[in-house]
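Below: one structure in structure tokens.
Of the protein chains in this complex, all but one are displayed in their positions.
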Amino acid sequence: MKKLWIILLLVAAASFGMAQTVTIGLTVSKTGKYNVESVNQLNGIKLWQQWINDQGGIQVGSKKYKVELKYYDDESKAERVQQLYSRLISQDKVDFLISPYSSGLTAKAAVISEQYGKVMVATGAASDSIFKLGYENVYQIYTPASRYLTATIDMLKAADAGLKKIAIVYEDSKFAKAVATAAKEYAKGLGLNVVLFEGYPPSTTDFGPIINKIKASGAEALVGGGHYADGATFARQLYEQQTPLKMIALLVAPASDEFAQLGDAALGVAAPSQWEPLVKYSPDCGVTPEQFVKMYQEAYGKTPAYRAAGGFAAGLVLQKAIMDAGSLKSAKVRAALDNMDLTIFFGKIKFSTDPDSHGLQLGHDMVQIQWQKKDGKLVKEIVWPLDAKTADLIYPIR
Amino acid sequence: MLEIISSVLDGLLIGLIYGLASIGLTLIFGVMDVVNLAHGSIIALGMFALYLFFGAGLNPYLSLLPVLVLGFLLGVVIYLIAVRRIINGPSLMTLLATFAVSMIIVGIGTAVWSTSPYNVDIKSSTLNILGYTVTTARLIAALSAVLVTFALYYFLYKTTLGKAVRAVSNNREAAELMGIPSQQILAISFGIGTALAMLSGALIATMFPFTILSGGIYELKSFVASVLGGLGNPTGALFGGIILGLIEGSVAPFIQVSWTNVIEFVLFVLILLFFPRGLLGGRR
Partner (left out) sequence: MKLFKNTLFWLIIAVAALFALVPYLTDNITLRETLVLSAIYIILAANLNLMIGYTGYVNFGSIVFFGLGGYLTLWMVADHGFNVFLAVLIAGLVTSALAFALGIGILRLRGAYFALATIGVNEAVKDFVSNFDTWGGSEGIFMPFTVFKSLGGAGKALWTIYFLIIAVMALSLLLSLWVKRSKFGLGLFAIREDEDAAVVLGVKAPLFKSLAYSLSAFLPAVAGGLYFFKNGSIVPEEAFNLNLSIEAIVMVMLGGQGTVSGPAIGAFLYERLRGMLLTIPGLSNFHMVIAGVLLLLIILFAPGGLMGWLYRIWPRLRRVLE
């Protein structure tokens, strides 16, 4: 009998000391076409997990909850995403969800999170259309696609008031198509002539035919692209084919550090970026941009790109919402997210509560970068907005 | 106008490589009545073979020879394991068997290399001829395709072994009666077919990024080209490849780039339906 009491006391003591946990589920594209970007994003999320757990966990009321992550490889495939998110919810019983990387995969995950009523923070996903389907549980961290290239076009116009002909060539994927369509409307609205507007299949490796078209169209500037793999190949082949453009701005690819591998083909190429290490945001809570860059460098040995920042931001936003709600209940966290209006190291965060666009990111804005030579090395400089730039825009680039 | 000429010239150059790949496919069909559905995966293997040789420090163009040899050996092995036993059975069995081989190759390839794109970074320069820009890589690849095709013709028409291959292709029983060891010839022919496939993959890798799944699209183009020229007819396959390249090149400036694949598939089905013997006549 005495033995039983001792055992019971020990068990009670042990469970008292054991931390409560909150589990966050997601999928990562460890293989497939989103591999590079998705792992980057995961690094950011894991860094946040480490940072918050080092502080004892997320503060929920009077208790602290340590964060546990549960993730699977979605292989960059749409059908895997839905099966895996169903599994995360029904079998692994996660408390909250973070999206996969890319608009296409996030759209798939969003259906599942909505079907089961689980809150999902969508990062690495810029599509507007996800938020037009009447979802109530999905919240977007990135600037939406409709505002991706608009600042780029503003920048072009500011550099060259006489610019007339612009070509928009984009990857035929959910995200890139949305960006391109919005860019086309904006460009036309500013009086530019969109001489070429065409999509290429996501698996394209031979950009020859489309580069020929660009040359034939007489375009002075080119905006477009899609994700990393096709963007990098596109940029390389544009250079190899000696395409006479005054400005090239591509999505995603030039914003990554790996783009420097292209050597001379990278020079002058610009990109809109969700975030850059040298930005000057003053956060209301969480870490500062400098702190984040330092933590990331210590953990991974290199400077973070915006995807990692987006991952960290996702965790941070979820954490703040849980803290504000004082509860882990989905309904209360949703309310907290609906009310959120603050600045973090990543930029401004404010979600739309309009039923037609619930969850869309309203506060965050894009910066523009360009690859330039500094002391003989290729570096990314922030060239827009003008009050935040680290270098002047090179124009024309060729 | 320049755009159209550029496009057509690009198409011609790549068409030569399509032709090389298609000869590999059509040769096997011509000799043993087998549609090699592993063709695409072997093309992809050729891409990775070049990547590996290049990574080991070998000059990419010198690596082409070991790639050929590797392709030949692989083909012989595939023949002996998967095809020989059922070569005389219903054609559907060999179809499924070669398809199974393709699944195995792609599956292992995905496990080893994942589906992230790979690149063979050949520092190729760009030539500008009267406004037509072309990379030296593409020119050399096209040239290599032409050279290998000539070598194949020399083999088939000027050597004894080549004659034996043609004999078995023509009439296997008669060839056996004439003392030709048909099983060996079949294995060798399969090997030659896969060697050509692997080589074309390596040549493509000098120009574009690739994954283990990239072979699929070239397999389809090989089918279209082979069927265009008449399945079983190597000359037909070469011309089929050139014609396909030219079609791609002439159509591309006028339509959305993403429609070219649809057009090729539809062309494929239409040719199968209305010109099953191809434009130059094949075995069937």
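Residue numbering begins at 1 within each chain, and the chains themselves are lettered A and B in the order written.
Assume a residue touches a chain if its C-beta (ideal position, glycine included) is under 8 Å from a C-beta of that chain, and two chains touch if they have at least 3 such contacts.
Everything quoted here is computed from the prediction, not taken from an experiment.
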Touch criterion as defined above, residue of A:S86, A:N193 or A:Q261 at the omitted chain: A:S86
Which of B:L2, B:V69, B:L92 or B:A174 contacts the chain that the document leaves out: B:L92
Given A:K46, A:K174, A:H227 or A:R307, the one touching the chain that is not displayed: A:K174
Residue among A:L133, A:L190 or A:C285 that touches the chain left out of view: A:L133
Of B:G55, B:G131, B:P181 or B:P276, the one touching the omitted chain in the full complex: B:P276
Contacting the left-out chain in the complete assembly, out of B:A100, B:L127 or B:L147: B:A100
Hidden partner interface residues of chain B, rising order: 35, 82, 85-86, 90-93, 95-97, 99-104, 106-108, 110-111, 114, 220, 223, 256, 258-259, 261-262, 265-266, 268-269, 272-273, 276
Residues belonging to chain A that touch the chain removed from view: 31, 73, 75, 77-79, 82-83, 86-87, 90-91, 104, 107-108, 111, 114-117, 129-130, 132-135, 172-174, 177, 199, 201-202
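Here is the rule we go by: only the chains that are shown with their structure count from here on.
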Centroid spacing, where centroids are CA-atom means, of chain A and chain B in whole angstrom: 40
List of chain A residues in touch with chain B within their complex: 31-33, 35-36, 75-76, 172, 198-201, 203-206, 208-210, 212-213, 215-216, 229, 233, 240-242
In the complex with chain A, residue positions of chain B that touch it: 2-3, 6-7, 10, 14, 110, 114-117, 124, 126, 128, 133, 135, 207-210, 214, 217, 248-249, 252-253, 256-258, 260-261
